[in-house]
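Omission of a single protein chain aside, the complex is shown with its protein chains in their original locations.
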Amino acid sequence: MTEPVTVSPEDFLAMGREVLARQPFSVLIGAEVVSLSAGRCELQVPVSDAVKQQNGFVHGGVVSYAADNALTYAGGTALGVPVVTSEFKINYLRPAIGERLLARAESVHAGRTQAVCRCDVFVVKGGVETLCAVAQGTIAALARQPG
Amino acid sequence: MTEPVTVSPEDFLAMGREVLARQPFSVLIGAEVVSLSAGRCELQVPVSDAVKQQNGFVHGGVVSYAADNALTYAGGTALGVPVVTSEFKINYLRPAIGERLLARAESVHAGRTQAVCRCDVFVVKGGVETLCAVAQGTIAALARQPG
Amino acid sequence: MTEPVTVSPEDFLAMGREVLARQPFSVLIGAEVVSLSAGRCELQVPVSDAVKQQNGFVHGGVVSYAADNALTYAGGTALGVPVVTSEFKINYLRPAIGERLLARAESVHAGRTQAVCRCDVFVVKGGVETLCAVAQGTIAALARQPG
Partner (left out) sequence: MTEPVTVSPEDFLAMGREVLARQPFSVLIGAEVVSLSAGRCELQVPVSDAVKQQNGFVHGGVVSYAADNALTYAGGTALGVPVVTSEFKINYLRPAIGERLLARAESVHAGRTQAVCRCDVFVVKGGVETLCAVAQGTIAALARQPG
């Protein structure tokens, strides 16, 4: 990137929360940005009945939503520009049973046009975090509009 | 598989719908099994405001939900036993703008313990289907309980 | 893409073979471009002892090489510019036992800067093709140099 990006942690978090608040789907399931800095994001989803599947576990689609969104934030803050998720891959490790999902993502490499990020998704129960999915994906910078 | 699986198309569809009806998250976003046969599934999600992100496109997490669930059904009907999604990968191709998402999945190989499946996710607008994501993943048979 | 790409099938194939001939690793394992057109590629690798693993099957690394390279050709001919593989995912379906690997890839979506492609890898024995792996990945256009 040609321009330096100097954003305070408070501003990053405020921006991240403001974006999430404008995503009706994220609001629908109660997702929340817990922390955000350049190349790192923690996002959580409270486990209500509405996000479960037929066995009472969190639906895989919600686990993948959490991974996808956390990857996007990690890549977006690493690149410092508006982004979209190009692709990601997720491995489910265990049924997610607990009070909330916690997705922790970080950028492992940020180039000029894209960042590659990894994410661990935990389910938290009684304060104990259990890893329930791991993901890896590519976040792409949206083309800049001419000035 | 050692036992033959002979299920009528109507029974497959009824079973698929019955499972979906017991997934609160699938009910929340209005997902529906359109068709189901051995190794094939069509699943749709109506595009309401609730499933969108900040730019008015369907949220990537909902696109990945549709892919994940359609892959699971394709693998489950190919294997003929209860299953879970082990892993999948998705590439987003275009913003999803339209009236409904339509995820078409099929099994490309079913072994004894797992099936590998592919999925195309379309967004349908005015009767026109536009491919907006492609996915590939592994569906694993749940361990059979002793009789 | 702004400029039209009009390349004859013979020219595509000649270009593809010329590139492969300049890849020492592809020469080492005897890879060959069988056919090439805009967004489509067939690439084969003869099965010699040198490409096997300890059980006599083709080594997974060679199967993934074939998928990777076929994806790159399919994406490169779809985009019409020099490219690199950004990422791919592969599922191995069966041990590859036969006379040659045949990787068939096609572009499912080509944008301005990248193409998303799929690949089926077959092993051919006595004229019979058996699917042994499926892959999906992203091929990125290299940045154009000014001038």
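Here the chain labels run A, B and C in written order, and each chain numbers its own residues starting at 1.
By our rule, a residue touches a chain if its C-beta (ideal position, glycine included) is under 8 Å from a C-beta of that chain, and two chains touch if they have at least 3 such contacts.
No experiment lies behind these values; they were computed from the predicted model shown.
Asker: Tell me which of C:Thr85, C:Thr113 or C:Thr130 is the one touching the absent chain.
Answerer: C:Thr85
Asker: List the residues of chain A that touch the chain left out of this view.
Answerer: 89, 91, 93-94, 108-109, 111, 116, 118, 131, 134-136, 138
Asker: Counting contacts across the full complex, list the positions on chain B that touch the omitted chain.
Answerer: Its contact residues with the unshown chain are 86-87, 89, 112-114, 116, 138.
Asker: To test your reading of the contact rule: which positions on chain C touch the chain that is missing from view?
Answerer: The missing chain touches chain C at positions 19, 22-26, 28, 49-54, 59-62, 64-66, 68-69, 72, 84-92.
We take it that only the chains that are shown with their structure count from here on.
Asker: How many Å are there between the centre of chain A and the centre of chain B, using C-alpha atoms for each centre?
Answerer: 23
Asker: Starting from the mean Cα coordinates of chain B and chain C, work out the distance between those two points in Å.
Answerer: 28
Asker: So how far apart, in whole Å, are chain A and chain C when each is placed at the average of its C-alpha atoms?
Answerer: Roughly 33 Å, centre to centre.
Asker: List, in ascending order, every residue of chain C touching at least 2 other chains.
Answerer: 89, 116, 138
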